[in-house]
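Following: one structure in structure tokens, then a few remarks.
A single protein chain has been omitted; all remaining protein chains appear in their positions.
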Amino acid sequence: MSQPLVDVRDLSVHFPVGRTMFNQGVTVRAVDGVSLSIGKGEVLGLVGESGSGKTTLGRSLLRLVEPTGGSVRLNGEEVTTMSPARLRRARSEMQIIFQDPFASLNPRMSVGEILSEALHLHRIGTRADRRDRVATLLEKVGLPASAAQRHPHEFSGGQRQRIGIARALSVNPAFIVADEPVSALDVSIQAQIVNLLHDLREALDLSILFIGHDLSVIEYLCDRVMVMYMGRVMETGTVADIYQRPRHPYTRALLDAAPQVTTRRRTDRIMLTGDLPSPVNPPSGCIFRTRCPFATEACAQAIPPLLARAPGHEVACIRAEEIDLAPA
Amino acid sequence: MSFSFLIRRILGAIPLLFGISLVLFTIIHLAPGGPLDVYADNPSVSPEALEQIREAFGLDRPVPVQYVLWLRSMLVGDWGLSIRTGRPVLDEILTRLGPTMQLGGISMLLSFLVAVPLGIISAARRGSRTDSTVTLAAFAGISLPVFWSALLLQLVFSVWLGWLPSAGMKSIGDGSVSDRLLHLILPVTVLSLATIASWSRYIRSGMVDVLSQDYIRTAYAKGRREGSVILRHALRNAMIPAVTVIAIDFVTIISGAVITETVFAWPGIGRLFVESMNGRDYPMLMGLMMMGSVGVVAANIIADIVYATLDPRIRHG
Amino acid sequence: MTGPLLDIRDLVTEFRTEAGLLRAVKGVDLTIARGETLALVGESGSGKSVTSLSAMRLIPDRVGRIAGGEILFQGRDGRVRDLAQLDQRAMSDLRGSEIAMIFQEPMTSLNPAHRIGAQIAEAARLHEGLSAKAARARAIEMLRLVEIPEPERRAEAYPHQLSGGMRQRVMIASALVCNPSLLIADEPTTALDSTVQLQILVLLKRLQEEFRMGILFITHNLGVVAEIADRVAVMYGGRIVEDAPVDRILEAPRHPYTKGLLGSVPRTDHAARASGQRERLVQIPGSMVDPLRPPPGCDFEPRCAWSGPACRAAVPPLEATGPEGHARCIRWKEIA
Amino acid sequence: MVDLTTETLETPPQQSRRPLRQMATRFARHRLALMGLVVLTLMTLIVIVGPWLSPYAYDQQDFALIGMPGAPSAAHWLGTDELGRDAMTRLIYGGRVSLGVGLLGAVISTLVGTLIGSLAGFYRGVWDMLLMRFTDVMLSIPTLPLVLLLSTLFRPSPVLLVVIVGGLIWMGTARLVRSQFLALREREYVEAARALGAGGPRLIVRHILPNALGPITVAATLAVGSSIMLESALSFLGFGILPPVPTWGNILNSASGWLAIAPWLAIPPGLCIFFTVLAVNFVGEGLRDAMEPRG
Partner (left out) sequence: AAQQSGGTLDVGLTYEIDTMNVYSTGYLGDAQATIVEGLLAPDKDANYVPVLATEVPTLDNGGIELSEDGETMTITYHLREGVTWHDGEPFTSADVAFTWEAVKDPAFIAESKSGTETIDSIETPDDHTVIVHYNTVAPDFASTLFTFGVMPKHVLEGVDLNTAEYNELPIGTGPFMATEFERGQYVVAERNPDYWRTAEDGTQLPYLDRIVFHIVPDSNTVMTQLRSGELDLVVKTPYNQAAQIEAMDGLELVVGPLLSWQHLDFNFRNAMLDDLAVRQAVAHAIDREVLIRAQGGFPEAIKSIVVPVFSMYDDTTPELAYDVDMANQLLDEAGYEMGDDGIRTKDGERMSFEFVVTAGNADDENIQQILMAQLKEIGIELVPDNRAGVAYREARYSGDYDMIYGRWITSADPVYSVFYGTGGANNGQDYSDPALDEVLATLESSLDPEIRQEASSTMQHMIAEDLPSIPLTTNVALITKTTALKNFVPNPTNMTNFVNTADWYLEE
């Protein structure tokens, strides 16, 4: 792989919570020392349980959330230190698609206004240019041009999600963060959007960070996958690495827990006990050890480093070599 | 309920009170005219006498100095002497606080006892005729000017019917409980009307919100009947948002009693306020306004405590 | 005892809305036997929840009503009652004791102001008249049953102090406290993470075996269906469009909607994936039916690839597709 | 090549109508609210047009009638007051002032409240702290006494009165707007606009404010009622707008002395205040219902 489009080193986002005049409050390490890179035209899948910091990571790449530390490079340029003016311009390079198609469109604006907002902001084109551009965008996402005059509430969830995608595309970005774009949609509609994203990616050579819960969708759509747990990367590798040769107990548990539409019932599943620990007071050492069936005392000692076990396949588990996790 | 929660809440109120005192002091001292004009009323007060008084009250100092002096003595409980009566402000306020609290407290209690059932009925039967009637009455209550209803009630019950004393707190030489209660009826009614109306609306809307919650459906699913669902599951949660309003309204009742107290010759804070205003009695006005503000702040703290008692989410982190 | 535990026949439920009369359930038939899990699937708005709420008689009577049909329930005493006709009092006595229900949102379905223990034991106190002490003991016992650690301490906690998974366990505990013979679960795991979802599903299955309950399990996740169901009923537009044992449905769907639904889920096919070829997902075009303006014929007709003029003419009947299955499609044979 | 199927746009179910239209229909179904609106409109019309139609000026005294209130007659439909002025004309003109003070007071309080609330809610942090502390301070000083105090200290011209009234009831709106902003600024469409490069002012004006307008409107409506009540209370206590300019409050004040012998003077202004505030409250309630439909 040549120079990656997006290159993230040691990124952290910490939120102070409960801070008042008399109270220091506590810190939630929503993202803690995450590194990743996405090549041109590559789709990186990001999975993890709720609260594992997926959204925060995605937003911090675009500086919609200010990172606490680390570096984000887009096309080799550092994003975390950009001036506000530069950042505004840089935003046409990177965009985001949201989960909730109902909350992500301004109900007071027409679809045309929503799609041409970026042009407005960057003072691009005449009125007619903008109209054309909106029509093109709509066509790209499979909606008729007449949609421009309508308001978001006149569309169904799937259609709205298309509008959200069109908005992201309106600035011709090279990189898109897709934050669970299909989770809120009905199954029968999900397929439409998954197909659309797949097509767009091929057509426009987009780089995508695809955040999702649904492992089958991730497998279907992504090239590489990153597994997060409580703000840290547990494992990262190609789709085949992750789905067929998982090295981290958490990855394996996630795979086992994903409901499969199949008549074959598995018996050798790893089932986790308990829930996510409190993010304000995380366990020492390996953050996953409290739910891990393979945890030993050594796991509590130090945070396991993310080490390459095979080319491009990194795992953060000190027992990765000893335990056999390959699915039966 | 944690003790530190209380402490923190009270500590948080200190800068607030400080800000309030600054605002009040500024307003009063920005105003044209001074407090000593009250003495100029009489053609025979000499300039020397005025000067003596000025010094006695520290009015010859610069305003910021006066503020600091005032604040310092305020903190040690010395609220100064009333310019109008020459008596300690705090004493004066405390003597007037009793009747006001009595009037306000009873009105509160009455309002609460009437408003809660009204709100519940109207929420549980929303859309029904009962609901419309209660709603209509509530809005009428909110929209009725206090002084107007006071005048009309006096006219009807004291003059025409002669059933009730029209004003005052007790008959001279009587002061028995029944006599006091008789005197309370009209002012309490006037004062409660608006609060009953507005509280019943709050309770209703809180109740409507709560009744659409999932846990209400859960309660039904467990086999509870409607009455018991409302009393055991809905009411407490519906009261939570109403608590703040009720606490704040208590202070509003008291400070809003200006009119009621004037019309019904009730010897309370509100009237003292009007008197002091006419007399430009700075120390008294400051004292009263501070007292009122402390009341609001205290009511807020109490509301928070009640809130926390009702809502374990606040109580236990 | 013989006969089904629950037998819903031709249930019709309507709502008065601002836009007019909305018929959310248009003649649903369902049966559940003792110890059986029936999964009810279908897209959002298809009427799954309304069906289940109708069975519980929890349709708020200000806005909606059961307009027709029978809900026959065989009680512990062996008597069969039509729940649709029962008065509210008698219904209250059944709820929580013989029929229990758990809801999708464990966050909001628990009363935030009451302690966990009290909420779990609530039904038992109501129906069995337990003393406060006995109720507490029962609550702790139930907490242990649903595998919550430190049950004594948890019984004193408030809902906001528990995680989502734990809350759903609490909901289950409170539903099962009176040992009901029918449990209605409306998307009980949708709000949960997959690892927690798996825990809950396994738990439910274990409890079902222990208590021999009939379960009506509502979901729109076909993976969950595969995990838990014995039989599946598919709803579309307020009607059952197909029902069959779970393996039959997953392997050989007979209704175009069921088929589309199965096709739209990416199947894990590692071999194909490895060879770099990706099969396009089957997508069902269009969006769901407008319940206020349903099409005259088959509800699915506007989105159906097999549709023909006959489909627009009348609502197709539910035809038997074998010994244990039915489909509401005139061309089911071609589809299979 | 990519295969992109273009969908045909059928109207999706249930959300077919525009929110405004939908709101209007919902509002229209609220019978009391509609009545309130009708009453308010009528009042406003009468108050605007009335003084031109009346043959009398509001301060025109009939020296021959001075001394005692006059009973209603063909020449004076609501009688005359003790200064021989036509009560009807004064009532109508007083309505102009009362409604005017109510409206302008509400406008000011809404503007101030919205400004403070939106700055605090949008920028948060230090701004929020300062502005909200200030709001708390203002909220903690009992309103009626403060209004009385201010209007005694600074003699109230109508303009000043409006400022005082408006300046003391904005805190509720500020808190409301702030909470709206805190919620709305986290909305994904705001985030999306930010991601497209929109800055603070545009986010506030174009994306957040329009979506907070609903509750603001309700608050503003109710503020009209509060302002009218406040003005009348002030006038009743003799601290309001100066005679001869009539307001419902001061007409009521001077007529209340004659209540026993000339009730036709005191009843109408009381009823006017009552019905206006009632109407305003109904409209507010109607708007609230229309905006957030619930059971």
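So that you can tell them apart, the chains are marked A, B, C and D in the order they are listed, and the count of residues begins at 1 in each.
Just so we're on the same page, a contact is a pair of C-beta atoms (placed from the backbone, for glycine too) under 8 Å apart; a residue touches a chain by one contact, two chains touch by 3 or more.
All of these numbers come straight from a predicted model, not from anything done at the bench.
Enquirer: List the neighbours, among the chains on screen, of the chain that has been left out.
Expert: Within the full complex, the chain left out of view touches B, D.
Enquirer: Out of B:185, B:265 or B:301, which residue would touch the omitted chain in the full complex?
Expert: Per the contact definition at the top, the residue touching the missing chain is B:265.
Enquirer: Can you tell me which of D:72, D:238 or D:263 touches the chain that was removed from the display?
Expert: Reading the full complex, the residue touching the unseen chain is D:238.
Enquirer: What does the interface between subunit B and the hidden chain look like in terms of residue numbers?
Expert: So the residues of subunit B touching the unseen chain are 32-35, 37-46, 48-49, 52-53, 56, 81, 84-88, 92, 95-96, 99, 151, 154-155, 158-159, 162, 165-170, 172, 262-268, 271-272, 274-275, 277-280.
Enquirer: Mind listing the subunit D residues that contact the chain we can't see here?
Expert: Touching the missing chain: residues 59-61, 63, 66-68, 82-83, 152-153, 155, 237-239, 242-244, 253-254, 256-261.
Keep in mind that, in the parts below, only the chains that are shown with their structure count from here on.
Enquirer: In the chain contact graph, what is the shortest path length, in steps, from subunit B to subunit C?
Expert: Each step joins two touching chains, and the minimum needed here is 1.
Enquirer: State, to the nearest whole Å, the distance from the C-alpha centre of subunit B to the C-alpha centre of subunit D.
Expert: Taking the average C-alpha coordinate of subunit B and of subunit D, the gap between them is 24 Å.
Enquirer: Using mean C-alpha positions as chain centres, tell me how far subunit C is from subunit D in Å, no decimals.
Expert: Measuring from centre to centre gives 50 Å for this pair.
Enquirer: Scan subunit B for residues touching two or more other chains and write them down.
Expert: 126-127
Enquirer: Hey, what residues on subunit D touch two or more of the other chains?
Expert: Each of 5, 7, 11-13, 295 in subunit D touches at least two other chains.
Enquirer: For the complex, give me every residue of subunit B touching subunit D.
Expert: 15-17, 19-20, 23-24, 27-28, 30-32, 126-127, 135-136, 139-140, 142-148, 151-152, 155, 159, 208-209, 211-212, 251-252, 254-256, 258-259, 262, 270, 273-274, 277-278, 285, 288-289, 292-293, 295-297, 300
Enquirer: Within their complex, state which residues of subunit A touch subunit C.
Expert: Within the complex, subunit A contacts subunit C at residues 49-50, 156-159, 186-192, 194-195, 198, 213, 215-217, 219-220, 239-240, 243-244, 253-254, 256-263, 265, 269, 271-276.
Enquirer: For the complex, give me every residue of subunit D touching subunit A.
Expert: Within the complex, subunit D contacts subunit A at residues 2-9, 11-13, 15-16, 18-19, 187-199, 202, 206-207, 210-211.
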